[in-house]
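Apart from one protein chain that is not included, each protein chain of the complex appears where it belongs.
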Amino acid sequence: MTGYILRRIAIAIPTLLLLIVVSFLLMHAAPGGPFTQERQLPAQVLANLNAKYGLDDPLWRQIINYVWGIVAHFDFGPSFVYPDRTVNQIIAAGFPVTLTYGSIAFVVAVAVGVSGVAAAIRHNTWLDYLAVGTSIGAQVLPNFVMAPILVLIFTLWLGWLPGGGWGGPIYWIMPTVALSTSFMASIARIMRSSMLEVLGSNHIRTARAKGLPERAVILRHALKPALLPVISYLGPAFVTMITGSVVIDMYFSTGGIGRSFVDSALNRDYAVMMGITILVGALTILFSLVVDVLYAWIDPKIRY
Amino acid sequence: MIDQISMKSLAARLSETEVKGRSPWADARHRFRRNKAAMASLAVLLLVGLFALFGQQLAVWSNEEIDFGIIGQAAQLGGPSLENGHYFGTDDLGRDLFSRTVQGTQVSLLVGLIGAAIAVIVGTLYGATAGYLGGRTDAIMMRLVDIMLAIPYMFVLILLLVVFGRSMMMLFMGIGLISWLEMSRVVRGQTLSLKNHEFIEAARATGVSTWKIILRHIVPNLLGVVAVYATLLVPLMILSESFISFLGLGVQEPLTSWGALIAEGSGTMNYGTLWQLAFPLFFFCITLFAFFFVGDGLRDALDPKDR
């Protein structure tokens, strides 16, 4: 197990390097630099800006400097578009926000989604169809449609919730709901089919044959193995959450890193864009590692 | 998100039946026909397909023409009407929503199908090659997949579209090229179990080349898994496209797509022009529903469980 974890970490490093190099080159290939603006800057100002941000070095040197800054000082450099802030500051301000509404959304999604079990038990009944239908519906309704509907209902018509901003729990409700519905639906669908799978397996038949009550069969024998695929969904779900935060930040003014990413890509803010990409990439790797370990812990049959 | 566990079970079952030398397809067809939800969904897909192909023939207006009698008064005059030929109403510019929905359907379906097709082709070949060759090549190829899976793909796609400018081609490539990774894993898994079967060994013994074995003997036997996977992939591709369109990085005007129409319609939903959201969203939803049901139905038909 330890060996496996070490191997995975060993892969993580070239992965991140590849991510850095590819996004770095992509960004530099794009027309329009970070200082492109309507009034072309005097050559001297441009030269100074380039020198300040190290853009006058050859490309290979810029990459090395950049990576070195991260490795040696955990420094992602200054932002090009927000001159008052460093990338570290932008991420430090935005990431906790994204993490807060993201993890609440996730817990809610898992809690509700696992009830997909109920559908599995009553396979091919109206309850099953309803559950499957609702979950596909929720998965299909884009969150950029959901978000404005929520604001209209709860802010304008009912006046119960603030339409945006970030602060106490009252600000968390709408972002969480808008973000969690599609997770919820995915988890319910996965849960349903994996429960069906488990219920059809031999050890459940044995348990039933022993005369155990159905409830006990499900809770004691079926639930744990049926949860495995949900656990393996944690990794991709995390990425979906970050992607979804683009919409959440835009509609609810939450100030998370999703909007910062899109802004930085459109404004050629190399530093912020790379910082967030690397952060998300690193977290994706970390999550899939945690998921694998969890998986092995629940299912001892798995060997690495 | 496609459920990997049931895909594995399906793959296992399909390689089992191969051993018995009996095609699973005949039974599957029978089972699929009995699945009402799946059959109904298939019908829906057919209708949506017909709508995309022939809808333009029914349209009175083209997708880019502005109705100068309506422009600027969409809320008052632009509602769905049979008299003026705007069956689905108009958008804010007075353009016919029926014709735009038809054209948006074409683009979205195309993105979904082509995206899935790229995933199928690349994923199958890659996975089958890795699985069949095995050993070091397999290890390297699959590590590469691991590495690429750790890349936040929506972020990279946004980057690609920002950097290379938006175009239909870029959209297809961007969406398709990222989706083959999971596919290749599933395919590789099945190839591993297939490759030790007698008929493969027989082929190898008679000196058939590696490529021929992969293409002639392995790939055809992957069909079931690939078909189910591809069906479930299409709605995911369409969802990705809608997100890209929402960000304003989708197809160029006057072309449109479901995502673009829905994004536009949802912005104005409180301004008395609800049809601008309702029609595209309706087509979007029923199509995605149908793809999910057909995919699930196909899987259940190929891999029936004694439940």
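A and B are the chain letters, set down in written order, and residue numbers restart from 1 in every chain.
One rule holds for everything that comes next: a contact is a pair of C-beta atoms (placed from the backbone, for glycine too) under 8 Å apart; a residue touches a chain by one contact, two chains touch by 3 or more.
Just so it is clear, contacts and distances are computed from a predicted model.
A chain of the complex is left out here; the name its UniProt entry carries, from "Quinol oxidase subunit 1", "Multicomponent Na+:H+ antiporter subunit D", "Oligopeptide transport system substrate-binding protein" or "Cytochrome bc1 complex Rieske iron-sulfur subunit", is "Oligopeptide transport system substrate-binding protein".
Of the chains on view, those touched by the hidden chain across the whole complex are A, B.
In the complete assembly, the contact with the undisplayed chain comes from A:166, out of A:66, A:101, A:166 or A:183.
Residue A:255 is the one among A:225, A:255 or A:275 that touches the chain missing from this view. Listed by residue number, the positions of subunit B touching the unshown chain are 64-66, 68, 71-75, 92-93, 95, 162, 165-166, 248, 252-254, 267-268, 270-271.
One chain is missing from the display, and on subunit A it is touched by residues 30-45, 47-49, 52, 78, 81-86, 90, 93-94, 147-148, 151-152, 155-156, 159, 162-166, 249-251, 253-256, 259-260, 263, 266-268.
As a convention for this text, only the chains that are shown with their structure count from here on.
Against subunit A, in their complex, subunit B makes its touches with residues 1, 3-6, 9, 37, 143, 146-147, 149-156, 158-160, 162-163, 235, 239, 242-243, 246-247, 259, 262-263, 266-267, 269-270, 277, 281, 284-285, 288-289, 292-293, 296, 305-307. Per the touch definition, subunit A reaches subunit B in the complex via residues 11-12, 14-15, 18-19, 22-23, 26-27, 29-30, 123, 129, 132-133, 136-137, 139-142, 144-145, 148-149, 152, 156, 186, 189-190, 193-194, 196-197, 199-200, 228-229, 232-233, 236-237, 239-240, 242-243, 246-247, 261-262, 265-266, 273, 276-277, 280-281, 284-285, 288.
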